[in-house]
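With one protein chain withheld, the remaining protein chains of the complex are depicted in position.
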Amino acid sequence: MRYNILYFASLRDGAGRDSEEVESVHADASQLYDELRQRHGFTARQQTLRLAVNGAFASWDHELADGDEVAFLPPVSGG
Amino acid sequence: MRYNILYFASLRDGAGRDSEEVESVHADASQLYDELRQRHGFTARQQTLRLAVNGAFASWDHELADGDEVAFLPPVSGG
Amino acid sequence: MSRFRLSDQPIDAATLARALADASAGACVTFEGWVRNENAGRLVQRLDYQAYVPLAQTEGERILAEARQRFALVDTACVHRIGALAIGDLAVWVGVSAAHRDAAFAACRYIIDEVKQRVPIWKNEHYAGGESGWLHPDNTPVK
Partner (left out) sequence: MSRFRLSDQPIDAATLARALADASAGACVTFEGWVRNENAGRLVQRLDYQAYVPLAQTEGERILAEARQRFALVDTACVHRIGALAIGDLAVWVGVSAAHRDAAFAACRYIIDEVKQRVPIWKNEHYAGGESGWLHPDNTPVK
């Protein structure tokens, strides 16, 4: 499946880009994150991240679909 | 003794003036207030008022001195 | 540097807030009291504030000093209007800056609560129909 992955904060620094198109066999967001973590050498553990799919927060058991926009969100620090 | 009495809010309305020079035998503030209450027909009971002498809050057992500026303060309502 | 002020002119909130700024301040909380068109079910048309000016000044400063002592503040100020005000007018402004927001919120609340309870200022509301009345600190009528 093809995903558009968005990166923010430490993950953006780690990936060296804002976003990327990714081809993956995983419909499970945790497994997708693990794959990207290995590829880019992210240090953030999945448990510290929130998942967002197509611009909305989603739980980690949300099943991904082809063409989804997926973001793994580090702890926020606005304000 | 001579006092300069200041009036505010409902007492100012009752006395029809901001202030007045008063000659009184009372050095006790409660007795002085009773005298003025009778003179002007104030409805406010002394227990509802705070006393100020020479620009500072004072307790009701504060002994007044000749020439004091005395104010009987109704409950405040700023803000 | 008098931080508590009575004013017979409109209050410039933006200028007052800017004056609280400091490189060590991360939070600024302000309270504005506006003249409402209604109190206790009666339509208010305008109001007058009367003050015992020198004592109000002293007591206001004392409240700000208490706040500075109780809370970790960078700066604080308060201005209260006197004279005739219309609906919507800014009647009282309190501003507090602090390193962190806990102290700023707590101090701002402390100051406005104490000002309303202790500072010798009196509000006379003028109602639709021509009546008027002095108020207690809880905005109930006197007598």
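Labels A, B and C are assigned to the chains in the order they are written; within every chain, residues are numbered from 1.
Criterion: a contact is a pair of C-beta atoms (placed from the backbone, for glycine too) under 8 Å apart; a residue touches a chain by one contact, two chains touch by 3 or more.
Keep in mind that this is a model prediction, so the values were computed, not measured.
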item	value
Omitted chain's touching partners, listed by label	A, C
Option touching the unshown chain, where A:A15, A:L32 or A:A52 are the choices	A:A52
Contacting the left-out chain in the complete assembly, out of C:F4, C:F31 or C:W122	C:F31
For chain A, the residues touching the chain missing from this view	6, 8-10, 12-13, 43-44, 52, 55-57, 71, 73-79
Where the unshown chain meets chain C, residue by residue	13-14, 17, 21, 23-38, 87-88, 97, 99, 101, 104-105, 108-109, 112
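Assume only the chains that are shown with their structure count from here on.
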item	value
Inter-centroid spacing, chain C versus chain B (mean Cα positions, whole Å)	26
Chain A and chain B: spacing of chain centres that average the CA atoms, whole Å	74
Gap in Å, rounded to a whole number, between the CA centres of chain C and chain A	49
Interface hub residues of chain A, defined as touching at least two other chains	none
